[in-house]
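Every protein chain of the complex appears in place save one, which is left out.
Naming follows writing order (A, B and C), and every chain is counted from residue 1.
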Amino acid sequence: MAKVFAVTIIVITILSAIPVVLHTWWLAPDISTHGGPIDEQMSETMAEAGISFLASQIILALFIWRFSNPRPGEKIRNLPGGAPGLVAAAIMLVGAEVIALGIFGVKAWANVYFTPPQANAMPVQVQAGQFAFYFRYPGPDGKFGPLHPEMISETSQNVFGLDVDHDPDSKDDIVTAEMAIPINREIHLLMHSKDVGHSFFVPELRIQQDFVPGLDLSVHFTATKTGRYEIVCTQLCGLGHYNMRAFLSVMSQEDFDSWLKKQAAMQ
Amino acid sequence: MSFIRKYIFSLDHKVIGKQYYGLALVAALVGMVLSWLMRIHLGWTNFAIPGLHFLSANGAPGNVMTPEFYLQLMTMHATIMVFFVLTTAPFAAFGNYFLPIQVGAEDMPFPHFNMMSFWVTFVGFVVLVASFFVGDGPTLGGWTQYAPLSAVGAIGGPGEGTGVVLWATSIAIFCVGQLLGSLNFITTTLDMRTRGMSLWRLPLTAWGWFITSCMGLTAFAVLMPACILLILDHVAGTSFFVPSNLVISDQLQPHSGGSTLLWQHLFWFFGHPEVYIAIVPGMGIVSHVLITNMRKPMLSHRVLIYSMGALAVLSYMVYGHHMFVSGMNPISSLAFSFPTLLITIPSTIIVLIWLGSLYGAKLRINTATLFALGFISMFISGGVSGFFLAQPSIDIMLHATYFVVGHFHMVMGVAAMFGIFAGTYFWFPKMFGRMMNETLGKVHFWCSFVGTYAIFMPFHYLGMAGNVRRYQAFVVDYMHPFIPVHRFITVAALFTGASQLIFLYNLIHSRFWGVPATDNPWQGTSLEWSTPTTPPPHNNFGDKLPEVYHDPYQYGVESTVGDYVMQASPEKVKSAHEEA
Amino acid sequence: MASTTHEPQRIEEQRERWRPVSGSGNGGPRNLVPSEGDPRAVKDYSPPPSSTGIWVVLASITMTFAAFTSALIVRQGSAADWRHLTLPGILYVNTLVLLASSVTLEVARRQVGAFMRGVGTQVTNPTRWLYITLFLGLLFVAGQYVAWLQLRSQGLYLATNPNSSFFYVLTAMHALHVSGGLGGLVRVIHRLNQSTLWKSTLDATSRYWHFMDALWVYLLLLLWMKL
Partner (left out) sequence: MSRDPAAEISPNLFGLDQANGLKPINNNPPARQPEANNEASAARGQETKFMKTRCKYRFAPAFSVLLLLSFVAVSWNAKVDAAATGKITGTIKLTGTPPHQKTIDMSKEPFCAKEHAANPVTTEGVVAGPNGGLKWVVVYISEGLDPASANQVPSVTPTFDQKNCQYIPHVMAVDVNQHFKVVNSDPHSHNIHPLPAPGGPNHEWNKSQPQGAPPIDTAWTAPEVAIHVKCNIHPWMSGYMAVVKGPSAISDENGSYTLDNVPPGNYTLTAWQETYGAQTQKVTVGAGATAKADFTYRAK
């Protein structure tokens, strides 16, 4: 019984490790400029966690195998070094490990959150609501018109609550249900939620940020690969949560300009 | 003593412990069935589950599960499991039964509070389950109930009206019950110890329960006010958690100025300690079971205790790691990240002590031992994934994905469950005077062990691939490839769940027809094995309370009875366990 | 009101009840070191559970109100809808009442203590003082109710603005806890008149009561500063 158990543990351990080693399921390919450190961080952590996982499971299995049927006349004995040794080991190994991870992690984290967006970053506003994202581009004047929550009406597709008749800045604002951004251009994403908590997650962009009702948050990123990606909501927001997504198209600058013209025409 | 007084409103901590265990058992079954329904839906979204519409006509028209009903099931599964199983079973149930016995007392100091504690908890459970049958069903807000979705009322979606109010009421009630429980646990440990039972002579289980009750005292005392404020936002129209200018379904909400992060802070200040409230008693039980079956004490009694204490203390400094991407100040994210990484040190120490103590043991393999060892394996597997989630930078990718779900199911769900099972197989003889069936027990163990790995390991892979949690269907294009994996998980889940019925059968069958047990079937040393009868008499030790002469785990020594000396026996031994 | 003839049996040190009597749910012996025990075990007297218990209770109450306080501070910072709110004058009167009740309770406790040390002989006086305390406590709760009425008359309801919300919530929670203390007092008085009162029960009750007192002063300052 004990031997079977030991073997089972080892088999399970190895089976669990295989997909990770083969990257059968892994992070989506990175298309952002800041994603590199995050991926490195991920791999390092995976290495360290993986080693500790394999090591401890295998030791567990071996000890079970060995000590569940002691040799005749064998007395119980203690591990050489005893508890102090183990504590020292834990503190030194794990301590060093986590400190290292922590410090490197700061770098990766800082890339996302501690750097201000460049002055020429392109502002895009995203509004989350049950259960769709809507985006707003400032238009030629480069200014976003003020929002009037009391005027929000999905029925007439005035999702941002713009007052185009009275706010000159709103006149040329372009509201879209799909997000498009030019490649290799920093985007300054201004986020707000119209109702409950939502989240903006694009795995390829290495960006996840919650929408917090009552707070205006912002993230900034630069996409380096054209293509059509998906923006999904990761903050439970109600019955349509699973279906709250929008498409993100990363295009060349000229494609983007023509796209924006088309959208402007559709307003 | 009338039947009511003896079995229903009993003041006897042992009866109350059994009542808690029964409650946890029922709750666990309910939670398990809910998870089955969810799993089936995730595997085959449009599959009509026969008879589902009896559970909720609106939620399952034509037996097809609606999105909101999936979320409602999910919320109820989480709430029931976390509060009414993982908190009640290892802590309230076993603690109530064995803490007074292990400290050598006749009962808890406040038996009436103890009784109230159970019945209050019971009412909480009834209120929670009632929400299935009231209005448009239970809340769909998830067990974290993030505001403002949980606070805007019915306009937020089905179950967000009455459902949330019932949920919050139930949890507030539950908090009261656990506070009363903690009061009893702490005073029992501090004041009711018998002659010679110093704090250091308490078994590790008692320490686990003591530390847990200290955590519970602080955590539940914070969750209760949060729930009160949430209820007020609903019924009184206050704006604690709901900010201004929310527009839902084209309707401008009347609230103004509330703070949504406030709820998250209050909730997670409770929420993270809650994780340790679920697992620390399990650690105590597992150590206790292992020591008895290794026939040798842990390498260090005290290091284990200190580490559990460290977990408890640290658990209050780390709650912010649940909110890395919640718009919290990024610097505070780092501030929360480091203690979170540090908390791996005590956890590692505990694991290493367990592994190191296995070395040179005379391991006795029975079902209890198997589950204890399974606990260790699970705790390791679930623990290492904590490395990832502790780092904000990686959390950007893994937050709110199945990786998180896999992590906490393994480390606090399955591990804690294994602790409960280990305790059950270990203490059942003492609680009911009969042995459980070992063969069935082993079958149950194998199914559970392999099954849970089959279920929860894939969760981590899906999470890394970006599979978002709390989705009722995978309509997002990049998630379509995950559906086969989900089907595999579903099958594994149904299988594992079914195998729990073996345990149920074993429990009931052994209770009535099991082999009669001796007073000390496992040759244990702690006081629960020195009771005059099995199960113990009403006052636990008969007319004379035992005197304690030894540290708890005197195994691997020569004595008249064998390789152990009981705490209560005056026999002189060279204790194998003075060095720590 | 109790007569004094056979009073002396009525108040007992908890210590007396600590013989391991079978069936009594309450208690176990102090953990003295057994003859050849290990010296770490020495803790020659463990206080009766109620005196430990009361600290546990106070700890959790502290946590609860700490949570409310942090909620108040976060909420104040979260939005611009924080209006100034002038506290109803009667609150200050209530404060004095509560403080007074604390004093009377302390007097009663001292008298009981004296009685047990054999200095005092009368147990009726403590009862009298306890009744006064009880009355003052009720007066305080009534006063709080008046304060709510005053606020209502100003058109400030629970949901009017965050300040009024917090005012009602905090005062109501505190009043609730005070009512619990009143229950404790009633129990003490009942024990004193009918059956056996344990000193520790009285001590615990008075600790709770004083804590309610301190808590109220803290709340008053908080409300006065923040609202």
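Methods note: a contact is a pair of C-beta atoms (placed from the backbone, for glycine too) under 8 Å apart; a residue touches a chain by one contact, two chains touch by 3 or more.
Just so it is clear, the structure is predicted and the values come from calculations on it, not from any experiment.
Undergrad: Can you pull out the displayed chains that the omitted chain is in contact with?
TA: Its contacts among the visible chains are A, B.
Undergrad: So which of A:Ser43, A:Ser153 or A:Ser258 would be touching the chain we can't see?
TA: Per the contact definition at the top, the residue touching the missing chain is A:Ser153.
Undergrad: Give me the chain B residues in contact with the hidden chain, please.
TA: Touch set of chain B with respect to the missing chain: 45-46, 58, 61-62, 64-69, 136, 154-155, 157-158, 249-252, 473, 475.
Undergrad: Touching the hidden chain in the full complex, which residues of chain A are there? Just list them.
TA: Listed in rising order, the touching residues are 129-133, 151, 153-159, 163-166, 176-178, 238-240, 243, 245-247, 266-267.
Convention: only the chains that are shown with their structure count from here on.
Undergrad: Just say which it is for the chain contacts: an open line, a closed ring, a star, complete, or other.
TA: Its topology is that of a line.
Undergrad: What chain lies farthest away from chain B once each centre is taken as the mean of the Cα atoms?
TA: Chain centre farthest from chain B's centre: C.
Undergrad: From the C-alpha centre of chain A to that of chain B, how far is it in Å?
TA: Once rounded, the distance between the two centres reads 29 Å.
Undergrad: Rounded to the nearest whole Å, what is the centre-to-centre distance of chain B and chain C, using the mean of the C-alpha atoms as each centre?
TA: Measuring from centre to centre gives 33 Å for this pair.
Undergrad: What positions in chain C touch 2 or more of the other chains?
TA: 78-79
Undergrad: By the touch rule stated above, which residues of chain B touch at least two different other chains?
TA: Each of 243-244, 257-259, 261 in chain B touches at least two other chains.
Undergrad: Which of the residues in chain B end up touching chain A in this complex?
TA: 66-68, 71, 140-142, 146-149, 152, 156-158, 160, 242-250, 252-253, 257-261, 294-296, 299-300, 303, 325-327, 330, 333-334, 337-338, 341-342, 344-345, 348-349, 351-353, 355-365, 370, 373, 376-377, 380-381, 384-385, 387-388, 390-394, 396-397, 399-401, 442, 446, 449-450, 453, 457, 461-462, 464-466, 468-478, 555-556, 579-580
Undergrad: Residue numbers of chain B touching chain C in their complex, please.
TA: Within the complex, chain B touches chain C at residues 11, 103-111, 179, 182-183, 186-188, 190-198, 200-201, 217-218, 220-222, 224-226, 228-229, 232, 236-240, 243-244, 256-259, 261-262, 265-266, 269, 538-539, 542-545, 547-549, 551, 570, 572.
Undergrad: Would you mind writing out the residues of chain A in touch with chain B in their complex?
TA: On the chain A side, the touching residues are 1-2, 5, 8-9, 12, 15-16, 19-20, 24-28, 37-38, 41-42, 45-46, 48-50, 52-53, 56-57, 59-60, 63-64, 67-68, 70, 74-79, 82-83, 86-87, 89-91, 94-95, 98-99, 101-102, 105-109, 112-114, 129-130, 149-150, 152-155, 161, 194-197, 199, 201, 203, 206-215, 217, 230, 232-243, 245.
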